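After the structure tokens below, expect a handful of questions from me.
Omission of a single protein chain aside, the complex is shown with its protein chains in their original locations.
As written, the chain order gives the labels A and B, with residue 1 at the start of each chain.
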Amino acid sequence: MTSGLVFALAGVALFAMGAAGVLLLAELMRRVLAFNIMGSGAFLVLVGLAQRNDVPDPVPQAMVLTGIVVAVAATALALALARRYQALGGRDELAGDD
Amino acid sequence: MSVALLFDLLLAAALLWCSWRALAAPTLQRAVVLFIVFGLLMTLAWARLAAPDIALAEAGIGAGLTGALLLDALGALRRRGGTGEKA
Partner (left out) sequence: MKRLAVSLGAALFAALLGAALLELGPPAATLAPLVAGTLAQSGVTHPVTAVLLNFRGYDTLLEIAVLLIALIGLTAVARRGEAPAATAAVEPVLTTLARLAAPLMVLVAVYLLWAGAFRPGGAFQAGAVLAAAAVLLHLTRLLPAWATPGTWLRAGLAGGFLLFLAIAAALLAEGALLKYPPAQAGLLILAIESGLTVSLGLILAGLFLFLSEERR
């Protein structure tokens, strides 16, 4: 069992947990957290799986580097939308959500 | 079982526990702080995966900037009297 495989498996669990969180949690901020955890899981799978024989691979590493920066932009946009929504309606959960 | 593998397993367990607590914590404040801790643990994981570039970016962006954004949003939520504080 190599580091790459351990973290790839952890990434799978994180992705599943984040996906369940996005679907189940009502609070918008909490969903943003779940979305970020999902992304981190995907990044770990991407790099961990490519390095499962413990040889560093720069290609997935560069892609994940790009992904992290895009993830923070998506998070900021999501938070801006959540804040606007809350300012207009005074709630921090989406209407019509069960 | 080598020490390195043990450390990896512990770190993976800490990642999972931290993210679980961030999603299930009773207050949003605690959830956000746990998420920042999660980002720092991710930095360690990248270092273990021999990816110092990602570790640097994760520490600065994933934990630092995202954490600042989340805390700022939390503050705005509270000021407007949202339900930022539950239980």
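One rule holds for everything that comes next: a residue touches a chain if its C-beta (ideal position, glycine included) is under 8 Å from a C-beta of that chain, and two chains touch if they have at least 3 such contacts.
Quick caveat, the model's predicted, so the values are computed rather than measured.
Engineer: Name every displayed chain that the left-out chain is in contact with.
Structural biologist: Result for the missing chain's touching partners among shown chains: A, B.
Engineer: Given the full complex, what residues of chain B touch the hidden partner chain?
Structural biologist: Touch set of chain B with respect to the missing chain: 51-53, 56-57, 60-61, 64-65, 68-69, 72-73, 76, 79.
Engineer: For review purposes, identify every residue of chain A that touches the missing chain, sorted by number.
Structural biologist: 5, 8-9, 12-13, 15-17, 19-20, 23-24, 45, 49-50, 52-53, 55-59, 61-63, 65-66, 68-70, 72-74, 76-77, 79-81, 83-84, 87, 98
In this section, only the chains that are shown with their structure count from here on.
Engineer: Just the number, please: Cα centre separation of chain A and chain B in whole Å.
Structural biologist: The computed centroid separation for chain A versus chain B comes out at 11 Å.
Engineer: Could you please specify the touching residues of chain B with respect to chain A in the complex?
Structural biologist: 4-5, 8-9, 12, 15-16, 19-20, 22-23, 28, 31-32, 35, 38, 42, 45-46, 48-51, 53-54, 57-58, 61-62, 65-66, 69-70, 73-74, 76-77, 80-84
Engineer: In the complex formed with chain B, which residues of chain A make contact?
Structural biologist: 1, 3-4, 6-7, 9-10, 13-14, 17-18, 21, 25, 27, 29-30, 32-34, 36-37, 40, 43-44, 47-48, 51, 56, 61-62, 64-65, 68-69, 71-72, 75-76, 79, 82-83, 86-87, 90-93
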